[in-house]
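All protein chains but one are shown in place.
Take a look at chain A:
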Amino acid sequence: MLQTEQLTYRIDKRTLVNSVSMRARAGELLAIVGPNGAGKSTLLRLCAGELKPASGQVSWGGQPLWAHSASELARLRGFLHQQNTLAFPFRVDELVLMGRYPHHGAHPSSADYAIAEDALRMVDMSAFASRIVTTLSGGEQQRVQLARILAQLWDVNEGLLLLDEPTTGLDLLHQHQLLDIARQMARRGYTVVAVLHDLNMAAQYADRLLLLRSGRVEALGAPRDVLTETLVERVFNVPVQILDNPRTHSPMVVVGRV
């Protein structure tokens, strides 16, 4: 379980995250939504321990994040960045196996290989195992990076999966496939927190939504409770209508005249 208490982060006297208290439970997919500059990615990076808060704290499993060692966190917390760089032309299998580094010594065991293989299959990239990552398309690279993070968390009992706008650059099929994987991981008992731009996809896949504006929590709850016409209009400053998704019965946001 991931928890933040009165979490505040400032840079140059600008407050990007302002006393955010929230809780993401094991087994749920929590989506962070909000307009540009609301502090969504900053909040996620605070949760990952990549940034140090000015005040307040992040805790995991009832203990503050700093009380966990770096190697312990490396085995249970995976963070998919929006943009990934790769300095050298590694092969796909080499990249995915890097997710297993915190689990093994100098060389991977056969179980590590099997996990990397399963992770690649899960993101539908097994056929690319011996390709050079940098020769793949952006969306394919993103899926390989996801496979690396899945491999990192594959055999832990309760892991923390953080996704920063994971669907960027993916086609329609793979956007849905990615969020489906995120939900599957949540059902396995992981705590999954994703920053998402598309409110409709967030509503369709997430168990709960955290709506941020100017670094503050505007609403936190089930999609149907958060995505109301008044709230979305106020936060995003655009007239909307909320419809019912005929297939999933999740709320569907339709934008009116801008």
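By definition in this document, a contact is a pair of C-beta atoms (placed from the backbone, for glycine too) under 8 Å apart; a residue touches a chain by one contact, two chains touch by 3 or more; residues count from 1.
Keep this in mind: contacts and distances are computed from a predicted model.
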Choices "Aldehyde dehydrogenase family protein", "Iron complex transport system permease protein", "NADH-quinone oxidoreductase subunit J" or "Amino acid/amide ABC transporter membrane protein 1, HAAT family" - which one is the UniProt name of the chain not shown: "Iron complex transport system permease protein"
Residue among A:I11, A:A67 or A:A114 touching the omitted chain: A:A114
Touch with the omitted chain, as defined above, among A:M1, A:A54 or A:L73: A:L73
Missing-partner contacts on chain A, residue numbers: 48, 50, 70-71, 73-75, 77-79, 81, 84-91, 93-94, 97-99, 101-102, 106, 108, 110-111, 113-118, 120-122, 126, 129-130, 152, 154-155, 188
